[in-house]
Structures are given as C-alpha cells and as structure tokens.
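Yeah, one chain of the complex is gone here, protein chain that is, but the others are all in their spots.
For subunit A:
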Amino acid sequence: MSGMNVLLQKEFREAWRSRKFLWIPLVFALLGMSEPLTNYYMMDILEAVGNMPEGFEMLMPELVPADLLLATISQFQLIGLLVLMASFVGAISKERSNGTATLLYVRPISFGSFFISKFIVISAVGFVSIVAGFAASVYYTVVLYGTFEVGTLLASIGTYFIWVLFVLALTLMMSAAFKTTVAATAAFIIIFIGQIIDGLVGTFWTISPWKLPLYGVQLIRGTMEMSDYWWSLVMTVVLICVCMSIGVFSMKKNASSTKI
C-alpha cells in the first residue's frame, strides 16, 4: 500500500476544496431537522394554511421518538442517498475520462491504494453527513417529543452507517467499472429498485442490506429479531468487501481506457 498517505491527502484535499465536506452534511442536517419539526407543527401549519371545513377534526397519531427517527431515515433513503451517490459516482470514471488519471496511473502505485484511498475519504464524507443528519433530527425530537436511550441510538446510527458504506462501495465499484453515466444508472437502479423490492416483499425477505435502515430503528424500539439483524449485518459487510474487490479489479482493467 505504498503511496497511500499521499493519495489520502490528495482525496481529502479534493473533498475539502470542493466543499463536499460542508454541503453534503448540510443537506443531511436539513433533512434531519425537517421531520420532527413538520410533524410537531403539522396542526399549526394546517390551520395557518386555512381552508379547513367547519368543525373538521383531525386525529394526529401519537408519535414516539423512534417514529420520527424512522421518518428521518426514509428522507435520507431517497434524497440523502441520491446526493451522496451523485456526488461520488464519477470519483473514478471522471478521472479517467478527463485524463487526470494518466499522470497518477503511470506511477508505481497499486490500484488497491487508489481505490481504498477514495473509499476512505468518501466514507468519511458519508460519516460526517449522517452524523450531522442524525444529530439535527435527534436534537429536535428530544426537544419536542422525548428522549432516546443513548446505547440503542448509537447502535441505530452505526447500523445506518454500515448501510451507507454499502451504498458508497457499490457506487465506487460502478464508477471503476463503467463510464459515469452508465455507473450512475446502474448504482441508482440497484439501490432504489432494491428498496422498492424490499417494500413489496420485505416481510418475507428478512436478511438483506436493504433491511438495515429499518432494523436500526427496531433496535431502539426493542422489537428486533437479533439473528436477522446479525445475518443482515454480516451479509452487508461481505458485500462491501466484494464490491471493493471487484472495484479494484475493474479499475485495473479499465486503466487503459484513460484518456491520454
């Protein structure tokens, strides 16, 4: 893994100078605070908008903190992941197509180092983002609804982070294997179609990476079937390793398609 430090420094500089460390966490923080706030003030919002028929009564469900966390996560699942994936799907393919990869690939550095340095920095952005998102959501939930148990909350955030790692590993693998547009399409399809399939048959298909976001919340509720949880977690970690291996392999294979 020679040159790893240098490559890490380069990737961090890039993420820092392109403000990715700032605006992606900001998106997550906004998403995170929107759920508890809009739910809490829903009645006021409806009244302010007006047009309610005379004598209209609406029953708002009684929400517990875990419900708001689940609602927040479903926001992350669509918009948050879209932002993360779109930001990083060109990480490798764009370097190839604009030719900046040429001056790097001719150096005596292994493709493993190139790939892993990118994965580490992208994961760091992902980590900061979901921590910002959860922090914003948890803050307003605690102020408006009630408290969480710290242990299970952290476990829930950790579980969601593993899921995000899987999404990012898949995105980076696609970027290594295909051109940017194809990579984006393939990664979006796998992640979002997976979510739809999980929504349709999820009750029967209990062990998959797509289950992890829900399982994280169930840890807080205390209704988690732990064997399903562990198997899903193991499966996700294995898939992350598989994505990384394929990623390194295809990066090496596609090195010759670099624009010279």
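Here is the rule we use: a residue touches a chain if its C-beta (ideal position, glycine included) is under 8 Å from a C-beta of that chain, and two chains touch if they have at least 3 such contacts; residues count from 1.
Keep in mind that, in the parts below, contacts and distances are computed from a predicted model.
This complex has a chain not shown, and the name its UniProt record holds, of "Thiosulfohydrolase SoxB", "ABC transporter ATP-binding protein", "2-oxoisovalerate dehydrogenase E1 component beta subunit" or "AIM24 family protein", is "ABC transporter ATP-binding protein".
The chain omitted from view is touched by exactly one of A:Asn39, A:Ser87 or A:Thr258, namely A:Thr258. Considering A:Ser34, A:Thr102 or A:Ser208, the position touching the chain not shown turns out to be A:Thr102 (whole complex). Taking the complete complex into account, residues 2-3, 5-7, 9-10, 13-14, 17-18, 98-100, 102-109, 255-256, 258-260 of subunit A touch the chain not shown.
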